[in-house]
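One protein chain omitted, others in place.
As written, the chains take the letters A and B, and residue 1 is the first residue of each chain.
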Amino acid sequence: MNKVIQVEGLTKMFGDFTAVDAITFDVKKGEIFGFLGANGAGKTTAMKMLIGISNPTSGKATVAGFDVYTHAEDIKKNIGYMSQKFALYDDLTVKENITFFGGIYGLSRKRIKEKSEALIKELGLEKVASQLVGSLPLGWKQKLSFSVALIHDPKIVFLDEPTGGVDPITRRQFWEMIYKAANQGTTVFVTTHYMDEAEYCDRVSIMVNGKIEALDTPKKLKEQFQAESMNDVFLKLARSPSPALPKGKGVNVGENYNNGTKSSPLGS
Amino acid sequence: MAQNPPLWGVRGAFMKRFIGFIKKEFYHIFRDRRSLFILFGMPIAQILLFGFAITNEINNVDIAILDHSKDNTTEEIINKIAASKYFSIKQMITREADIASVFQKGQVKAVLNFEKDFGRNLIKDHKATIQIITDATDPNTANTITNYLNAILQQYQKELNKDITIAYQIIPQTRMVYNPELKSVYMFVPGVMTIILMLVSAMMTSISITREKELGTMEILLVSPLKPFQVIIGKVIPYIFLSIINAVVIVMLSIFIFNMPVQGSLILLGLESVLFIITSLALGILISTISATQQTAMMISLMGLMLPVILLSGFIFPISSMPMPLQIISNIIPAKWFIIILKAIMLKGVGMQFIWKETLILLGMTVFFIALSVKKYRIRLE
Partner (left out) sequence: MLPIIFVLPLLQLVILSNAATFEVKNIKFGYIDNDHSSTSRALIEKFNASTYFDVLTDFPSEAKASSAMLKGEIDVVLEIPRHFARDLQKEKHSSLGVTINAIDGAAAGVENVYITQIIQSYNKNIRTDLAQISDAQIQPVIIDAIPLFWYNETLNYKTFMVPGILVLLVTMITLFLSGMNIVREKEIGTLEQINVTPIKKSQFIIGKLFPFWVIGMGLLTVGLILARLIFNVPMLGSLALMYVYTSIYILVVLGIGLFISNFTDTQQQAMFIAWFFVVIFILMSGLFTPIESMPKWAQIITEFNPIKYYVEVMRMVMLKGSGFKDILPQLIKTLVYAIVMNGLAVWSYKKTI
């Protein structure tokens, strides 16, 4: 099985404070890997180490086969990133944003044109393509932002709370887009604090105070914790002190995991 | 897996990426009409205002006269002073005690106190005494006023003595070069130019970079295959153009409105201005690397640069008169070197062979700022 992200004992400290505490896991090619945790659990910090904009304090990590310490520049060529903060330019139009980001990833002019037409059509943004992004509703912006993160067809896309603050319908559409990307072979690494979204992931790791407290498929996790939903899993984990609980530090290997075409649990 | 197009090693792709970046930056600039208006309007307003208003000459200073003698001679002197454009006689006072009160009310800056029997003493003893009393709470102005009053008195004395030839004397023939009419515009316009270019350039870059940090887009740029220095250069290039336009406008105003001569080469002046603009932009970059928010960046560029640039650059106050430690500190102010260069090219009409040292220093500073920014930038990514 092709592991596109391998992490071992990755740690980040801010002074005395350990934001990410020796996490170990791996992510397979084409997988939708969910990174769950409450606010402040350390999800963003962990992700920033993987995408090469934050140096780990200790531990090992490779992304797309490249070491995060020594080959951050190579990693950047192979990944897409959508940050927690909305990060398109409000004072540029939809088209200009797409063109700009296509440009910095070195896409040819022709390819940018094709891509941007396809993208605008797919998102149904034809009417607003020449409007400033600042004037769009948040849901649209987020979808656009996601598409822009995929514009250069990266091997792995990192999404940091992509559905933060958007309405349920948009969230659903958003996950459909994620599925589509995964079906095309893109590995998706997504953080969220919406527990229901965990159900949509192939595998989920649950982070509490910088540590990964559980990691498995949603189904197995629910069995393991005798819980109805992922929400219950999380509540049980968060309430009880960790040592008593079974750990899933990268030892599980979703055997039943199927790299072929997946069907959305949303039932598209 | 869709194949990645070849990203690196292709020069064309690199340039294209750059052009895209620069285009985007221009969108930002031109979409914000107000800032654009401010950016170009303010320097013009400032240079016009200051070019006319700032001068360290004195003009129409209000003075009071305390004349204990009231004879023909004192009257003549008073008329002479009243006739000069430097002074206007605001008040005649009669008692010594009034001096303190006119000063305290701030009505006059100087009082001329003629001794009793001034005219008679001059005839009888060939010597008479007058006090020039100045309100020296502003010592700089007090000093200038005293010098000017002295000059008028000397002139009058010379007239009285004109029939007497004095033997054995050395007569200096003084030549004021580069600014024979002693216009203070020549002194201040280069300074104003420098301050405007420096602050506008440094503020613009530091704000535009920290703005991206604050909005979160900087992170996206850093995750892209663009190298940090490419991001920065892409951001700065449009501002080089804007600053050049600003510089051109300012130079034109100096030439056509203030009649500043350009004795030296206009091309050299242009090149040196571009160098200074780049130095200032590089300083702006450095500021942006150490600030996380626009607010911090602006406070640093405004609070950190404004007064040092005004006071230590030789814009208003001569550096050679400052205490030694300050003279040394003044060397790290880029504006100081640019002011020297400007004056040299515009007023002295010299070429590169006379200002290569200053040019080299500015160049060195630019490289230093950029190197430090690149280093800091890495560190910022923790």
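Quick notes on this one:
Methods note: contacts are C-beta pairs under 8 Å (C-beta built on N, C-alpha and C of every residue); 3 or more make two chains touch, one makes a residue touch a chain.
In this text, all values refer to a predicted model and were calculated from it rather than measured experimentally.
Considering the whole complex, the hidden chain is in touch with B.
Only one residue in the set B:Leu199, B:Met218, B:Ala335 or B:Ile370 touches the chain that does not appear here, and it is B:Leu199. Of the options B:Asn79, B:Asn143 or B:Asn259, the residue whose C-beta touches the omitted chain is B:Asn143. From the set B:Met193, B:Leu226 or B:Ile300, the residue in touch with the chain omitted from the display is B:Ile300, counting the whole complex.
Remark: the residues of chain B touching the chain excluded from display are 32, 34-35, 38-39, 42, 45-46, 49-50, 52-62, 99, 103-106, 109, 122-123, 126-144, 146-147, 149-151, 153-154, 156-157, 160-161, 164-184, 186-187, 195, 199, 203, 207-208, 211, 294-296, 298-300, 302-304, 306-308, 310-312, 316-318, 320-323, 325-326, 329-330, 340, 343-344, 347-348, 350, 354.
Here is the rule we use: only the chains that are shown with their structure count from here on.
In whole angstrom, the spacing between the mean C-alpha positions of chain A and chain B is 53. On the chain A side of its complex with chain B, the touching residues are 51-55, 73, 76-79, 81, 83-92, 96, 99-109, 111, 132, 152-153, 155, 184-185.
Here chain B touches chain A in the complex through residues 1-8, 10, 13-14, 16-17, 19-21, 23-24, 27-28, 31-32, 215-217, 219-227, 381-382, going by the rule given at the top.
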